[in-house]
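With one protein chain withheld, the remaining protein chains of the complex are depicted in position.
Presenting chain A:
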Amino acid sequence: MRCYRHCWNNEARGNWITCWVGEKQNEIWRMRRDGEVFWVLADEFPVGDFVDEFPVGDFVDYGRRKKNCSFLLLLRFYFFPSSLTLQLPSSRKSSNQSRVVNRKMTQSSVDLPPKGGFSFDLCKRNDMLKQKGLKAPGFLKTGTTIVGLIFQDGVILGADTRATEGPIVADKNCEKIHYMAPNIYCCGAGTAADTEAVTDMVSSQLRLHRFQTGRDSRVITALTLLKKHLFSYQGHVSAALVLGGVDITGPHLHTIYPHGSTDTLPFATMGSGSLAAMAVFEAKYKEGLTRDEGIKLVAEAICSGIFNDLGSGSNVDICVITKVRLFIMV
């Protein structure tokens, strides 16, 4: 199959780099400088022809990579950016140029999706790509063991400190216990960026709320804010959290799953090491533990995760939250 490659005048066009005109099906392909690829099926352009301009919104459908072309992949799109033109290099002019559609760029503004809410357009595109055979980049699973338990004076949270990037330990001493409020802390498992961002965001919201109400934050406030956010992203924000704190109504411990469901529990574990840690809790937890017993049990549970799960390791972080004062041990 013959391919024609045209190099565009970058200065003039800015974004467009190359274009191929495929022989077999009259396809015209283009690659933008920033790497986004799309192509246009244009039946009316004969093979080998150069095209001049397309009106906005002309692109209709998707296709497959041709063997001789070096484009990796095609996107389907619903709208073009308004500055979509193909420019011929000045040296080559098509003989059929007069026949080629010389449409002017319509400057119609593109309809943006309504503000707010999650736009799932790219999800449809990703599904289409997967169907066509593109392997999606996987999420890097961050192994973790995080635990929490309620003892007689408050809540104890514990976490390991290993952050993994596939089979490699990316950070051997990271902090998985995040600050939410002076009396509320949150351990996070799952994608590290997601847990950081989500806890930061809710922590700021809680601070503003404290300014507004003049009272200490309550644990269920943090819980509701987190679960609202996670649910609205339908599990794509991969953050599994153990939220614990002591407020005016007493000590509370909750788990929050990436899809937005929550549990209220006397003891909780999350992460890849959660089964090993849960085995320790189920065997040894009882109500009304003292502070030292609680710390010992949390440390045992995290150690169980560290020794029996490959995704967890390094050190143990423990956070004790009580009614009067807050202690953090690292």
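We adopt the following convention: contacts are C-beta pairs under 8 Å (C-beta built on N, C-alpha and C of every residue); 3 or more make two chains touch, one makes a residue touch a chain; residues count from 1.
As a working rule, contacts and distances are computed from a predicted model.
Chemist: Not counting the visible chains, the remaining one has a UniProt entry; which protein name from "Proteasome subunit beta", "Superoxide dismutase", "Serine/threonine-protein phosphatase 2A 55 kDa regulatory subunit B" or "Retinoic acid receptor responder protein 1" does it give?
Modeler: The UniProt record for the chain left out of view names it "Proteasome subunit beta".
Chemist: Out of A:160, A:247 or A:317, which is the one that touches the chain we can't see?
Modeler: If we include the chain that is not displayed, A:247 is the one touching it.
Chemist: In the whole complex, what residues of chain A lie against the chain that is missing from view?
Modeler: Here the touching residues of chain A are 25-27, 41, 43, 60-61, 63-64, 132-133, 150, 218, 220, 224, 247-250, 252-253, 262, 264-266, 275-276, 278-280, 282-283, 287, 300, 304, 307-308.
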